[in-house]
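A single protein chain has been omitted; all remaining protein chains appear in their positions.
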Amino acid sequence: MSNRAILLIHCPDQKGLISIITKFLWDRNANVVDLDEHADTELGVFFCRVEWEAEDGLDQKRLEEQFQAEIADRYEMIWKVYFTKDKTRMGLFVSKSNHCLYDILFRAQQKGWPFELPLIISNHESNQQIAERFDIPFFAFEVTPENRAEVEKQQIGLLQEYQVDFIVLARYMQILSPSFVKQFPNQIINIHHSFLPAFPGARPYHQAYERGVKIIGATSHYVTEDLDAGPIIEQDVVKISHKDEVADLVRKGQDLEKIVLSRAIWAHIHRKVLPYGNKTIIFD
Amino acid sequence: MSNRAILLIHCPDQKGLISIITKFLWDRNANVVDLDEHADTELGVFFCRVEWEAEDGLDQKRLEEQFQAEIADRYEMIWKVYFTKDKTRMGLFVSKSNHCLYDILFRAQQKGWPFELPLIISNHESNQQIAERFDIPFFAFEVTPENRAEVEKQQIGLLQEYQVDFIVLARYMQILSPSFVKQFPNQIINIHHSFLPAFPGARPYHQAYERGVKIIGATSHYVTEDLDAGPIIEQDVVKISHKDEVADLVRKGQDLEKIVLSRAIWAHIHRKVLPYGNKTIIFD
Amino acid sequence: MSNRAILLIHCPDQKGLISIITKFLWDRNANVVDLDEHADTELGVFFCRVEWEAEDGLDQKRLEEQFQAEIADRYEMIWKVYFTKDKTRMGLFVSKSNHCLYDILFRAQQKGWPFELPLIISNHESNQQIAERFDIPFFAFEVTPENRAEVEKQQIGLLQEYQVDFIVLARYMQILSPSFVKQFPNQIINIHHSFLPAFPGARPYHQAYERGVKIIGATSHYVTEDLDAGPIIEQDVVKISHKDEVADLVRKGQDLEKIVLSRAIWAHIHRKVLPYGNKTIIFD
Partner (left out) sequence: MSNRAILLIHCPDQKGLISIITKFLWDRNANVVDLDEHADTELGVFFCRVEWEAEDGLDQKRLEEQFQAEIADRYEMIWKVYFTKDKTRMGLFVSKSNHCLYDILFRAQQKGWPFELPLIISNHESNQQIAERFDIPFFAFEVTPENRAEVEKQQIGLLQEYQVDFIVLARYMQILSPSFVKQFPNQIINIHHSFLPAFPGARPYHQAYERGVKIIGATSHYVTEDLDAGPIIEQDVVKISHKDEVADLVRKGQDLEKIVLSRAIWAHIHRKVLPYGNKTIIFD
């Protein structure tokens, strides 16, 4: 696998930005393999993702300094460059449900899923054995209203120790505190089992059953301080009928949750998501 | 086309109901071509739809009396029998948008859509010309808060005069009064341009755009006194992306609205919908 | 979990069949919880699935004898009754790919998936370790054109020894011989990675890429002697674009294969599939 550089940018929109960015790269002999831009004309904001072959001897630090000095400062760019040789590290949070856990354990071993899974954190011990089967360190915490702050402190310690880059809440049934969330802005991916904004909060399949909807959904989003209200990364739905009881909704929905969450993870680790305000740009 | 009888029933669930119903029909030499039942074990309610070839000389009234006396009374059935030779008559309400209007005008002329469209009612004159092209009487009313009660009275008069069986609100932008709705229980089909219960009320595409959802939907439901909260008949969704502005959502959504509304109408006129409480059984 | 009886029937269509069947069950005090019938008017064939609560002391053998004598003989029925307390046993065949393998291993442990997985058979050793992690006996055979007959004999021996009821080919890359297939009529479920009848045979994702289709699919079907031509149980598709290379088709397709195969297995083990000719009736 080659090492590729991926540049994510947003800045006030103006003429010539693509030309300026691509000229900078061309001058450094970069072979751009993918460029995707989006201009939000209403907001007046320019979004861009550029991917190029990073040469072997590339001085990454120098490139970044030059980009900042020659371009980013002038055009007020918020930007970051990633390199595919640096595998991103996931901290996985689970509770008792394990359909998403299994799915992620499977993908962690698949070619084409460039992430590492150094640890699993849970508020139950029930999935310890599964983690052991896959040789992933597993840490269970009993969380109560009283000890939540202390538990979160320990969890953050573990995330630092294991050098985690982003967090996936794979049906983790605890609400993280605002102070926890603030430490990982747009770095915590949650899966909610409804097509948000319908049925936020607890027991969405029961809510869906009560309302008599004909489709159910799942939504993967970045976690913000507002419950189930963060920037949406991916959604999908499946049809149901009057024959489906809550248990059927759960069964059909779980297959959806796995797929929707995995697509969000895929987009995130391939640097195809650019959050802005409470929305996301998804470069595909 | 043969004349078929369709029997819709719901009653407290108990053993033997299918046997009892089918025996009644078999004794009368009826050839059952389709039977679909559903037992809601939680509610303890039995739902059934039976379709059979109605013979030429069938004494419809006598059949109904016998069914009531021999079976329905005993098992506390709520039931109704329909005959496909009696084409159902639609009263169509529209405002300025005409994508659903066109779609229904087209279907009214298609084989396999057994309904009649005797009149169109609007709160705008803008679609008068289209109605004329299709030779359908068109009645426009200017509705204000002051004259709404009087207008509704006239509209109900027209619906009676034209012997309308059910009403379709094809993006009709007026809210009908509770007294109007009460006169047509589960006989008014609305199309709402969101996947309810998300984005009820006004401007759902704008709401969807603001929230940054990745799918938009449409919902067809029976109108009740609570806005956008009646029994859902049909829903579907379409994927959108960050590239889609509100105008794109409207465009993609309108194609969805047409399809979802037409499927709801199809189910309704083929007596495949059995509303119960705030939900529907859809026999397919 | 209660024990339920499920009766699958097909026979020449005629009046009164539902009445006759339900009367037979009612006379035995059976509480029918689900009845689904389908009459193919073109073929003149009646299909039916009835599910009822089987009482504790039920004499299964006697019920079957009575049904045969009183009804089945007279109406030329092909029928079979299943009981949910008898868990069906799957023989799982895999090759090197393991996405479907993982998925089935996961489901084998889930509530609501009433099947047992006593053994895995493969033509490669590569998935041995996974099988061990889940404590499932794993048998690898090196298959060559010369030894195929002998290998199949040994495999059939294993299937008998482990009392397997049906076989799932989870991306098993060997073609089974006609004599093998004949021993398991409508009991071998395959997943093919295209929307059949498009792209049968080898390398369907490459075929799809070459043709430039905008959707790819997966098809689960019963295996017959004709390659990829047996009765279809379940199909689904996913959208692709010109940006997708073959590797992307494989990745997106694998998620689809898992879901489609699992839905087919679900339908099969819940006795919701009634094969007839080269088609299937799927009672849902």
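Things worth noting here:
Labels for the chains are A, B and C, by order of writing; each one numbers its residues from 1.
Definition applied: a contact is a pair of C-beta atoms (placed from the backbone, for glycine too) under 8 Å apart; a residue touches a chain by one contact, two chains touch by 3 or more.
Computed from a predicted structure; not experimentally measured.
Of the listed residues C:Ile21, C:Met77 or C:Ile281, the one in contact with the hidden chain in the full complex is C:Ile281.
Per the touch definition above, the residue from C:Gly57, C:Pro145 or C:Gly212 contacting the chain not shown is C:Gly212.
Counting over the whole complex, chain C has residues 38, 41-42, 195-199, 211-215, 217, 231-237, 241-243, 245, 278-282, 284 touching the chain that is not drawn. Residue positions on chain A in contact with the hidden chain: 15-16, 18-19, 22-23, 25-26, 29-37, 39, 41, in rising order. Taking the complete complex into account, residues 99, 102-103, 106, 110, 112, 133-134, 241, 243, 247, 251, 255, 259, 262, 284 of chain B touch the chain not shown.
The rule is simple: only the chains that are shown with their structure count from here on.
Of all residue numbers used at the contact between chain A and chain C, over half are used by both chains, marking a mostly same-residue interface.
Superposition angle, chain A onto chain B, using Cα atoms only: 180 degrees, a multiple of 5 between 0 and 180. Chain centres here are Cα means. That of chain A falls 36 Å from that of chain C. In whole angstrom, the spacing between the mean C-alpha positions of chain A and chain B is 42.
Counting partners per residue, chain B has 41 as the residues that reach two or more other chains.
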